[in-house]
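Right, I'll just put the structure down here and ask away after.
Removed from the display is one protein chain of the complex; every other protein chain stays in position.
Our next item is chain A:
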Amino acid sequence: MSEDVLAKVYEYLTPGLPVVPIAQGAEAVVFTSEKHPYLPNSGKFILKYRPPKRYRHPSIDKALTKHRTIGEARLLTKLFLIEGLKVPKLIACDAYNGYLWLEFLGEELPHGKGFSNLKNFLWMYATDDGDPYCSIVEETLKKVGQQIGLLHWNGYCHGDLTSSNIVLSRSGKNETSWQPYLIDFGLGSTTDSVEDKGVDLYVLERAIISTHSAHAEAYNEWLLKGFSEIYKRYGDAGEVKLKEVTKRFQEVRLRGRKRSMIG
């Protein structure tokens, strides 16, 4: 991460507000903070910052940063209102400067297994002393499937579903059941197209296969099971839609990502 970006963030923030960088993607840098941006509360919060890109013309850069930050904030607010769907709570948004404040989710997994996203969680159970096919894993993956089902049923797409974009959270340290949250809606969209949903499912399947190849088959099956449960709740109409989506999913899988990909 370049020093310039850090300097910019410190300059922007109220002096004395501590932030720690945790991740950098192509578009945004993610920080954590111990302090709430405007309330006296303390706890843990996420700051997602889209730094200006030097390579593009300042007016293009401004328009894009604003558009994308607003888009993500709007999407999160809408998704937050859907019953049963779990997404991080939006705390603050400064679209002109490209800052989003979000609720912090997840925890450190026991025995130094890293942050509690789905990727590390699955790896934890896939090591020597864990059982990758135990009921906790099955239960969690079904819940993840349900979350995606809810998202799609309500007419939204995530756009970048991977096992690191799903965070698991639990109510207490000794609680065994985990609640999955979908995060990072940077590529998310409002859509009713079956194609987008099929591609969404395909992207997730590919991600599971590439990062958890040994047990991918079972994992994907459980995910789809959870996904179908949501659609089936809505009777015949749900069944019809489910059929459409799964059929398109098969087609997308056959043609590979987008067009002919051989090998």
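What we mean here is this: contacts are C-beta pairs under 8 Å (C-beta built on N, C-alpha and C of every residue); 3 or more make two chains touch, one makes a residue touch a chain; residues count from 1.
Quick note on the criterion: contacts and distances are computed from a predicted model.
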item: Hidden chain of the complex, named as in its UniProt record, picked from "N(6)-L-threonylcarbamoyladenine synthase", "Geranylgeranyl transferase type-2 subunit alpha", "N-terminal E2 ubiquitin-conjugating enzyme" or "Protein pelota homolog"; value: "N(6)-L-threonylcarbamoyladenine synthase"
item: Contact with the hidden chain (one of A:H57, A:H111 or A:K173); value: A:H57
item: Positions on chain A contacted by the hidden chain, ascending; value: 1-2, 4-5, 25-27, 53-60, 63-64, 159, 187, 258-263
